[in-house]
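Omission of a single protein chain aside, the complex is shown with its protein chains in their original locations.
Going by the order they are written in, the chains are A and B; count residues from 1 in each one.
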Amino acid sequence: MSAYLITGADLAGSGRGDLLIIDGRFADPADAPADVERIDADGLVALPGLVDLHTHLREPGREDAETVATGSAAAARGGYTAVLAMANTNPVTDTAEAATHIAALGAAAGHAQVVPVGAITKDLAGAELAELGLMARSAAGVRVFSDDGHCVADSRLMRRALEYVRAFDGVIAQHAQDPRLAGPDACCHEGEISGRLGLPGWPPAAESTIVARDVELAELTRSRVHVCHVTTAETVEVLRWAKRRGVAVTAEVTPHHLLLTTDEVLGYDPTYKVNPPLRPAEHVAALRAALADGTIDAVATDHAPHARHDKEHAFADAAFGMVGLETALGVVIETMRDALGWAGIADRMSAAPARIARLAEQGRPLRPGEPANLVLVDPSARAVVDAARSASLSRNNPWHGRELPDPVVATFWQGRRTFARDSAAV
Amino acid sequence: MSDRASDAATAASRVVMDAEQIARACARMAHQLLEANRGADGLVLLGIPTRGVPLAERLANAIEAVEGVRVPVGALDITLYRDDLRQNPTRAVGHTRLPVELDDAIVVLVDDVLYSGRTVRAALDALGDLGRPRAVRLAVLVDRGHRQLPIRADHVGKNLPTASSERVQVRLAELDGVNEVTITREVAQPSETEGDVG
Partner (left out) sequence: MRHLLSAADLDRQEIIEILDLAEEMAQVLHRPIKKLPALRGRTVVNLFFEDSTRTRSSFEIAGKWLSADVINISAKGSSVSKGESLRDTVLTVAAMGVDALVIRHQASGAPAQAAQWIDAQVVNAGDGMHEHPTQALLDAFTMRRHFRGRAGEDGDGPTDFTGRTVASVGDITHSRVARSNALLLRTLGAEVIMVAPPTLLPSGIDSWPVEVRTDLDSVLERADIVMMLRVQRERMSGGYFPTPREYTVGYGLTRDRLARLRPEAAICHPGPMNRGLEISADAADAANSLVLDQVAAGVAVRMSVLYQLLGGADEDADHARATSATVKETIR
């Protein structure tokens, strides 16, 4: 395998240094062999490989929209060395066999570590627990369980799930959406725009009431709960209250919820239809503040690829979701660089998600002995996003045509370069 | 017809009919109408907007002065029957008011200027959808020639030979505050406004 000597990079904001990659790990740069490939990283920032807690890879079932191979390739382009693949595939990932299959697909593709998320309930039906233990014991080693797409609304079932996974240090990741307050038709933040446009509203209370219940249940069961895609100021307040009390709750926010507001849906363009929906500016501000102070622990993309025909419907009928693996870091740099700095970005996009997902080899410091999972970032590069230039099979990209930071220069996973942008430096 | 003297770069405008001449022309046409029709029976005057309408009223007044009978007067807007709708932005439609049923009536179309004949052609098409008059006559204040269709007026206030580059404008007190007919030599291309297409 190749060896790389990366020189002059700013190491996650802690100062300039060199990195030697040999046999999949970082080593003392002084031990670089003579035939090492040198990479001049002067002016670049080195971050630990990014970890995405929330990705939809669509395989099995919708390989027309994305496959494990294409999705993980997109991840590598975005600087990710690990992605957690949500369970709402077809068939649902609710057995050890299904989970193992997905992990194997990821390993074969070789672009990033693909870790399957196990469903909480059989077939995502919200009625009976899935084989959580068998999935945990499988070769895939599932630790994160989620019915994402659906909310586990039954309080007793949620309690049982939280209790059960404590045995193997699992975490229940909740898609917080009270189905009685925001049903399957709800597609627009409930407010002035939903009323004017005649779109079914999705009130913040539908999210925050579930989160409030779940933190109480997490405390009751002495177990860990994770909140997927937080979108409201109300939920942020609940998280602050819960963390003050020492509840084992973690939370994630998507890049699009850090920058886009509900104004985007004014033209009824289904590109901006996502669940949970985009919110008004005051919520975006609250989310940024929460990510800055750690109330929200991590950024997760909720990368949701869709075939074109699934989006080319009337707004209310179109599929929910946006692609986001390749633009995530750029959006976070655009919105949070001043508040977080590179160390903060490294934490929110790598260390924290790796910790939540219990991925021992990910989110590690950039030091000799650690696994060589790394992304080299050009802090000043910007570009106009072109949806067509993507490793993903899908084009439902809300950033198309916008100018954003275009930071990823190269990605290394287990010491192997999984992505390199065409440039003289790499 | 709109007052567009401002359009002409260097307008050389002359009055070809003053108020008194217009009044006499109306009186004469009224006599001719009655003579041709052997009285006022069955006559229905329909003015073509815009200035055909007050003209029709004046003719009706003149007929009443001679014959002591008030013939029905109305308005027939022909915009929707124009043959050039598609060549211009959507045109506003004027008001149509039919005072009586037209079946078996002697309809007299009244307009200010007869020019290409297309307005009258449109009016005939419109009348065809409205009923079956026994006869249709045409009375115009000014015939300026340059017919593009085989149309002729039965009663003419004044024959006015013109060049295509000239612009004929009829002003009536009811709408314009003054009574006169003017010819203006325009430097620019003659535009197809309402009055000129008549």
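Just so we're on the same page, a contact is a pair of C-beta atoms (placed from the backbone, for glycine too) under 8 Å apart; a residue touches a chain by one contact, two chains touch by 3 or more.
Computed from a predicted structure; not experimentally measured.
Engineer: Hey, which of B:N37, B:T79 or B:T184 is the one touching the hidden chain?
Structural biologist: B:T79
Engineer: Determine which one of A:L134, A:A316, A:A381 or A:A420 touches the chain that has been left out.
Structural biologist: From the options A:L134, A:A316, A:A381 or A:A420, the contact with the absent chain belongs to A:A316.
Engineer: For chain A, which residues reach the chain that was dropped from this view?
Structural biologist: Interface residues of chain A facing the absent chain: 190-199, 201, 267-270, 308-310, 312-317.
Engineer: For chain B, which positions touch the chain that isn't shown here?
Structural biologist: On the side of chain B, residues 1-2, 49-50, 77, 79-81, 85-98, 125, 128-131, 191, 193-194 touch the unshown chain.
Keep in mind that, in the parts below, only the chains that are shown with their structure count from here on.
Engineer: For chain A and chain B, what's the span in angstrom between their mean Cα positions?
Structural biologist: Centre-to-centre distance between chain A and chain B: 77 Å.
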